[in-house]
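Below: one structure, written as structure tokens.
Heads up, one of the protein chains got dropped from this complex, but the rest are sitting where they should.
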Amino acid sequence: MKNRPLFLKILSGVLIFGAWEVAGQIPVSFAFPTFLDSMAALWVMTVDGTIFVAYAETLKPLVVGVLISAFLGIGIGVWIGLSRKFDWLVSPLFIVMQSAPLAALIPLLVMVYGIGLTSKVFVVCIMAMPVIVLNTGGAVRNTPASIVEMGNSFLGSRLQVIMKIIMPSASPIIFVGLRLGISAGFIGAILAELKITPTGVGDIITYSRSIADYPAMYAAIFSIILLAVLFLNVLERIETVLFKGINKGLVPD
Amino acid sequence: MHDKTQSPNAVEVRNVCKYYDQVEALRDMSLDIPRGGLTSMLGPSGCGKTTLLKIIAGLLPATSGEVFVNGEAVTGPGPERAFVFQDFALLPWASVMRNVAFGLELRGVAKSEREAIAEKCIADVGLNGFENSFPHQLSGGMRQRVGLARALSVDAELLLMDEPFSAVDEQTRRKFQEDLLNLVKSQNRTFLFVTHSIEEAVYVSDQIALLLPRPSRVSEIIQPSGFRDKDPDSIRRDSEYLDIVDDIWKSLRSYVE
Partner (left out) sequence: MKLFGYELPAASSLLLWGLLWEIVGQLELTFFVPALSEIFATLVEISTTKPFLKALKETGQAFALGTSSAILIGIPVGILMGINKLLDEMLLPWVNVFLSAPLTALVPVLMVLFGFGLKAIVITTALFAIWVIILNARAGVKQINPSLVEMANSFGANSWDAFSKIYFWAALPEILSGVRIGFIRAVKGVIIGQLLISIVGFGALFELYSAQFLMKHFWAVLLVLFAMAFTISEFLGMLERKVSYYAASR
């Protein structure tokens, strides 16, 4: 049939949500509300605005953290890509940070910076920066030697080569790094809220759990996942549009 | 001290040696490239011809020895030399127009001026109509024409070409060789051309320098003369052409086996 992929997606959605509904009806557990109950709670929260207020709160450390991580991260990454010395000095730190469970540092951050916005921003930063730095560094360092040489052969200055050749060449991968960084930062923001002080959406989750309002709790979690997925999909699409064909015309096929 | 007035040679290579770590790529290489026309450097893979070309272009430093272009010692790239890359080295995110004008862009030429020059060069290589296309939309042969147009646009006296036709298919390659012959005749520049194809070298060149492999040295200079003014199609059947090709193969054969 013509629109098979879409049809199947909708079908699988129906199946999964249907299973959720059934599981909630049985019920699998007293703490497992039905799909419809959770959606109803979500609707209520949307209509009375609670959810928007909550997200505004949650997004504060996320946006600040991501902006800092992006600027610092890309800056450090470019430096790493251009300077072997700096690469030697700094890359191992970020490589370790990438495979390490940075979430374990949260209690430490709380100890140092208390339970305010600062420590939440820090959490977002430590989660987002490693992947941004390493992706940027790799992209800059791996600029095809051929086009850099071409720039030199036509008497481009170092700055020209960096701005007109290296940076555009690296941007697709830098963008991927940003996307992954935002993803990780999002996790950091939620974690910060669940662990440090409940504000925003984290608060809805913690509070509704404490008063056993499970539909509300599940609704909040559903909204987080939905939002994250939608946002990242949008980013991916932008990426495809922006960088269409860029990596194809570089070398002979 | 070298005389800076117009010497008969566009390029003079004097006792150039090049080491990559412990590997000797060029040993005591000396060569004169006459002004005007097309000189090719021919030799099997690994004989250092691309290395020498890049040293002349100023993209690689020689370990010892000197290179003079128009009587001046080479210390780096310069406006009198333009390079055509084997793998095209086009900016994939830029249109053909921008790619061709890129050399001028790097020199700070104003946009309208450089686009006008680029327009002419695009026409010279037969790519009119493709100004707004992107590299990934072009075939390999067309991409190389962009590279050539770019090199022409900066109006350099010396055009250095690094196996420019090796990455395209056979039919396109033949067409390119014919077009190159016409280009050399119509332009008042010196072309220095690196190739490993014997037929190609004999077909397009006014002078052929045969290079032998590691460490590289010049074994002989050949100047095909008889058929240079024939039309492109008849050259390949000319007996002098065929003889020279055969002779070169005999000389190089022992290095391949």
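Note that the chains take the letters A and B in the order they are written out, and that residue 1 is the start of every chain.
Quick note on the criterion: a residue touches a chain if its C-beta (ideal position, glycine included) is under 8 Å from a C-beta of that chain, and two chains touch if they have at least 3 such contacts.
Just so we're clear, the structure is a prediction, and the values are computed from it rather than from any experiment.
> Out of all the chains shown, which come into contact with the hidden one?
A
> Of A:Val22, A:Val96 or A:Ala145, which sits in contact with the chain we cannot see?
Only one of A:Val22, A:Val96 or A:Ala145 touches the chain omitted from view, namely A:Val96.
> Which is it among A:Ile26, A:Val47 or A:Met111 that touches the chain not included here?
Hidden-chain contact among the options goes to A:Met111.
> In the full complex, which bits of chain A touch the chain not displayed? Write them out.
The list for chain A reads 4-5, 8-9, 11-13, 15-16, 28-29, 31-32, 84-85, 87-93, 95-96, 99-108, 110-112, 183, 186-187, 190-191, 194-195, 205-206, 209, 214, 217-218, 221, 224-225, 228-229, 232.
Throughout what follows, only the chains that are shown with their structure count from here on.
> Indicate the whole-number Å distance between the mean C-alpha point of chain A and the mean C-alpha point of chain B.
Using C-alpha averages as centres, the distance is 49 Å.
> Of all residues in chain A, which touch chain B in the complex?
That would be residues 144, 146-147, 149-157, 160, 164-165, 168-169, 243, 245-253 of chain A.
> So in the complex, which bits of chain B are touching chain A?
Going through chain B, the ones touching chain A are 57-59, 77-79, 81-83, 85, 87-93, 102-103, 105-107, 134-138, 140, 143, 150, 154, 167-168.
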